[in-house]
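Complex shown without one protein chain; remaining protein chains in place.
Chain IDs A, B and C follow the sequence of writing; residue 1 opens each chain.
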Amino acid sequence: MPHPTPASNSPADKFTFGLWTVGWQGRDPFGDAVRAPVDPVETVHQLAKLGAYGVTFHDDDLIPFGSTEAARDQHISRFKKALAETGMKVPMATTNLFTHPVFKDGAFTSNDRSVRRFALRKVMRNLDLAAELGAETYVFWGGREGAEYDASKDIRDALDRFREGFNTLTTYCRDRKYKLRFAIEPKPNEPRGDILLPTIGHALAFINTLEHSDMVGLNPEVGHEQMAGLNFVHGIAQALWHNKLFHIDLNGQRGIKYDQDLVFGHGDLLNAFFLVDLLENSNYQGPRHFDYKPSRTEDMAGVWASAASNMRMYRLLRERSKAFRADPAVQAAMKDSRVAELALPTLAKGETYSDLLRDRSAFEDFKADATAARGCAFVQLNQLAIEHLLKAR
Amino acid sequence: MPHPTPASNSPADKFTFGLWTVGWQGRDPFGDAVRAPVDPVETVHQLAKLGAYGVTFHDDDLIPFGSTEAARDQHISRFKKALAETGMKVPMATTNLFTHPVFKDGAFTSNDRSVRRFALRKVMRNLDLAAELGAETYVFWGGREGAEYDASKDIRDALDRFREGFNTLTTYCRDRKYKLRFAIEPKPNEPRGDILLPTIGHALAFINTLEHSDMVGLNPEVGHEQMAGLNFVHGIAQALWHNKLFHIDLNGQRGIKYDQDLVFGHGDLLNAFFLVDLLENSNYQGPRHFDYKPSRTEDMAGVWASAASNMRMYRLLRERSKAFRADPAVQAAMKDSRVAELALPTLAKGETYSDLLRDRSAFEDFKADATAARGCAFVQLNQLAIEHLLKAR
Amino acid sequence: MPHPTPASNSPADKFTFGLWTVGWQGRDPFGDAVRAPVDPVETVHQLAKLGAYGVTFHDDDLIPFGSTEAARDQHISRFKKALAETGMKVPMATTNLFTHPVFKDGAFTSNDRSVRRFALRKVMRNLDLAAELGAETYVFWGGREGAEYDASKDIRDALDRFREGFNTLTTYCRDRKYKLRFAIEPKPNEPRGDILLPTIGHALAFINTLEHSDMVGLNPEVGHEQMAGLNFVHGIAQALWHNKLFHIDLNGQRGIKYDQDLVFGHGDLLNAFFLVDLLENSNYQGPRHFDYKPSRTEDMAGVWASAASNMRMYRLLRERSKAFRADPAVQAAMKDSRVAELALPTLAKGETYSDLLRDRSAFEDFKADATAARGCAFVQLNQLAIEHLLKAR
Partner (left out) sequence: MPHPTPASNSPADKFTFGLWTVGWQGRDPFGDAVRAPVDPVETVHQLAKLGAYGVTFHDDDLIPFGSTEAARDQHISRFKKALAETGMKVPMATTNLFTHPVFKDGAFTSNDRSVRRFALRKVMRNLDLAAELGAETYVFWGGREGAEYDASKDIRDALDRFREGFNTLTTYCRDRKYKLRFAIEPKPNEPRGDILLPTIGHALAFINTLEHSDMVGLNPEVGHEQMAGLNFVHGIAQALWHNKLFHIDLNGQRGIKYDQDLVFGHGDLLNAFFLVDLLENSNYQGPRHFDYKPSRTEDMAGVWASAASNMRMYRLLRERSKAFRADPAVQAAMKDSRVAELALPTLAKGETYSDLLRDRSAFEDFKADATAARGCAFVQLNQLAIEHLLKAR
């Protein structure tokens, strides 16, 4: 394994991984598991050695569904010990509301009310643990909240129930003084034919209707937006603009198809570059969380190598972004492209629409054809970016 | 032409068409115009004969870009006369901010500030006309607001400018006491590589940040959401849930590809059926607006026939939806599928999360496996819906 | 369950199902099994009751991977007994070369030669059984023959090995006088990032290079072509044109996303209609094979109901196609659209290119603009088709 020596990553990078990522056994719709289960304790130690900052988990990753109280305590205690030994953090936790067949029609939005109640209880229980472990973010991926058939579920009712669930749970956390903020993770489809809140946009709109909407933001995932053919950089920019980027899931996807969960940067490389460029030039301070699946072709050595590749890719892209921004030729090209002019308000300070109406240069005397003739010089700027990405300058 | 006699459609159906739809000359990225321009006056008369309720227009559809004031008045006056003669309404108008090369990098979000100012003025001018013609809705399709290259535009700045534009224009309308409401029309891409506010969700989220957000809603288009692989029925349901379905663009699209603008129902027929089923069972009272393009293979007789086909499809689907809802077998199947149970709050009236925590039946005594074993009977329900669509029951 | 009485389907319809279809337990990438395994013997009896003509199987559907010889004989003998009792046929069989982890990098094209050898042996063994059971078609779905990473496999070598595999197996069958014909089932992706022979076209081209190419044809699947955004009707038409439609997999898919395997007609309904219209007006005499998955939301009653829905959909679409073709208005519309003129050779009988060069009406005197002005009347024809599909005429 030629790449990253552990020393090269640092907890300051805030690289985190889900237990379920390196722990994925490779079961897919057409194939059986290819790898043995990984003990979460081992995961904590291995990732610490690779220089990660922390781990994240679904309740069932740590404590198998249906465990007794005693077994549960035992799992938690071993996990805490590993954290203590390594200094690894748990900045995020989440609930598995999708694996057990009881969630086949959803959790918060199952047509079956008893399932919805069970789901709320399952979340509350894990919120307690998340708070105890010091997590700051609690993720909600509603992978089973959706439908295959339009007659089987009134989406307006489903959104009512979804909102009810969030309102109940934010109240619960507030009352208990948990420091947790919630982060919704959108996805357009798979495992349901169509999933509720399919994109960053739909989730942002939904959040606005919540009782404690300040507590609720997003956990967007690279591949999920790309499964709808959307530009992930645009989506993250809009999330940042709404101050709702609470957490982020980094991975790779090669176009509109099944959810691939490749290593970060192993999908759309250009978009990954611009994503890192955006994140590093934003006020986002949270973890760089890798939510990927080590390919089914890999053995455990390959699993750990692939974990390292995620971090290596992020650091490489960060380095290239810095060089890109620092290059005077890039700054000149950005000026040619008038990038900064977009930050300038369209109306001058204090100008009203009445003033604008009186400004003949804005309309009556505006030279549309001459203005149209000016080139934007966008292709050159893009070429420069790619050359920095490729270290060709 | 075998189908709809004019008598079969009625203004009460509120069927409307854009001047640019039947007026499309068939120019596409690889081909020249195949049909002569259509005089808007003729369009008004023809559509009236076919039983439509009204027409809609972009400023430049009615008044060619760059017309003198005198020519402008003449165009408007002829158009009004045709409306008066036919009783046709103009429930919606919009601005062409995409055809002229000056908008090649956008209108409200062009990097060039002078273009942004010109765009606002162009809109204000047509708002006056829209108000004068009695329009209730003013649509904003920001087809050029976007980018091909991630370095060329800071999306956060672009959203600032987009918001500034809307705030300026809503203030303008309020001050002038125009009855107009604004409706944003999302689209994921084409003609830009990625368009801002690419889906219903993104636009809903954006609207929440506006100064007069109550005045601003959506004009979703069937094909635009389907170009992102999203379920249009889900999108419309969420728009209705937010009380933001101000207008709707009906047409047909066959999957994720270029924007096809087929006749309504000539794309994803099942989704069109469930869309009509949703609209007719919602509080949406607005026009059923067809924003389609008569295929380039058609002559003018084919154009008018295709216009009629849109209305015929809507009426057919409406009739099938009624039969579907009225069928006792469907009602029984919906019960089997527990569709109504989703309207029931998850917590009982007055129940708190503390009560839920105390309810051992919700968690400690919950029979997950037994509950999971119950079938949802969704496929049968879907089969019934299709059989009603096909008039096979 | 309101629909098809068993009496309504008949063995003459040649409806067949894979054991793995109704037997699917609902395990997906994010969820555990929701249904118990179904005994193949029960499947045979249930499908017979529903009016099916036969069943098909992968070796491992009938005989679990790794069974002893004795267990294998027992499984086969029980299965034969059920066939004899019901009169059900086994017109097709296939090999499971994807579930066991050993196939994680493919079977015939695994980089590991020992896997390739094992795969050939596994196929040969099941070819013997298929022949014994009277199957006429042997399907090859190379779901694991592919890659996620372009450096990990030389596709030219892979195609060499794929060809070698087919050549070995066709020789084997010829030598043993098996009546089996081979049918390749293309798929673009899932479970591999990119699968070899991703479409009908790629497989047709490959077949031309085989030693006994006359023995090898296609088994196209509705959803697989639609996962690449391709028109399935066009694909089947091309397969028929090459005389290579040996078998067909019917199901439903809602656009470009993960493989959905819905009930036939529950996806793109219009395309399903035109598919049945094409099949029923072609020389295809083979089974109408449903390769679908009963949704994970269904219990066993829902499974059998969904099986019945597939057959019901086919019969409905067949009935509508007949009415469409018989309608004089349709025939007139087809004439308007010059559909039959396409069957007329472009050069007259005996005409050479030299004659064509001398024909001034073909070029020098050709009226391009006047010819272009003629409408094709395609939209009306499509509207008529939809109205027949909807029984609205």
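Everything below uses one rule, namely that a residue touches a chain if its C-beta (ideal position, glycine included) is under 8 Å from a C-beta of that chain, and two chains touch if they have at least 3 such contacts.
Predicted model, so just to flag it, every value in this text is computed and none were measured.
Student: Using the whole complex, pick out the displayed chains that touch the missing one.
Tutor: Result for the missing chain's touching partners among shown chains: A, B, C.
Student: Thinking of the whole complex, not just what is shown, which of C:189, C:219, C:251 or C:295 touches the missing chain?
Tutor: With C:189, C:219, C:251 or C:295 as choices, the missing chain is touched by C:189.
Student: Which residue among B:104, B:247 or B:289 touches the omitted chain?
Tutor: B:104
Student: In the full complex, which of B:95, B:137 or B:260 touches the chain missing from this view?
Tutor: Selected residue, touching the omitted chain: B:260.
Student: Quickly run down the residues of chain C that touch the omitted chain.
Tutor: The missing chain touches chain C at positions 65-66, 100-102, 104-105, 108-118, 120-122, 124-125, 147-161, 164-165, 168-169, 171-172, 188-189, 193-194, 196-206, 208-209, 227-231, 233-235, 237-238, 240-242, 256, 270-271, 274, 277-278, 334, 337-339, 341-347, 353, 356-357, 359, 361-363, 366, 368-369, 371-374, 376, 378-379, 381-382, 384-385.
Student: Need a quick check: the contact residues on chain B for the chain that isn't drawn.
Tutor: Touching the chain left out of view, chain B contributes residues 26-34, 98-101, 103-105, 143-144, 148-149, 152, 188-191, 193, 227, 254, 256-260, 262, 266, 295-297.
Student: Since one chain has been left out of the picture, which residues of chain A touch it in the full complex?
Tutor: 1-3, 34, 226, 229, 254-257, 263, 265-266, 268-270, 294-295, 297-302, 305-306, 309, 312-313, 316, 320, 329, 333, 372-380, 382-384, 386-387, 389-392
Here is the rule we use: only the chains that are shown with their structure count from here on.
Student: Suppose each chain is reduced to the average of its Cα coordinates; what separation in Å results between chain A and chain B?
Tutor: Those two chain centres are 30 Å apart.
Student: Taking the mean of the C-alpha atoms as each chain's centre, how many Å separate chain A from chain C?
Tutor: Taking the average C-alpha coordinate of chain A and of chain C, the gap between them is 38 Å.
Student: When you check chain C against every other chain, which residues touch at least two of them?
Tutor: Residues 34, 254, 256-257, 266, 295, 297 of chain C touch two or more partner chains.
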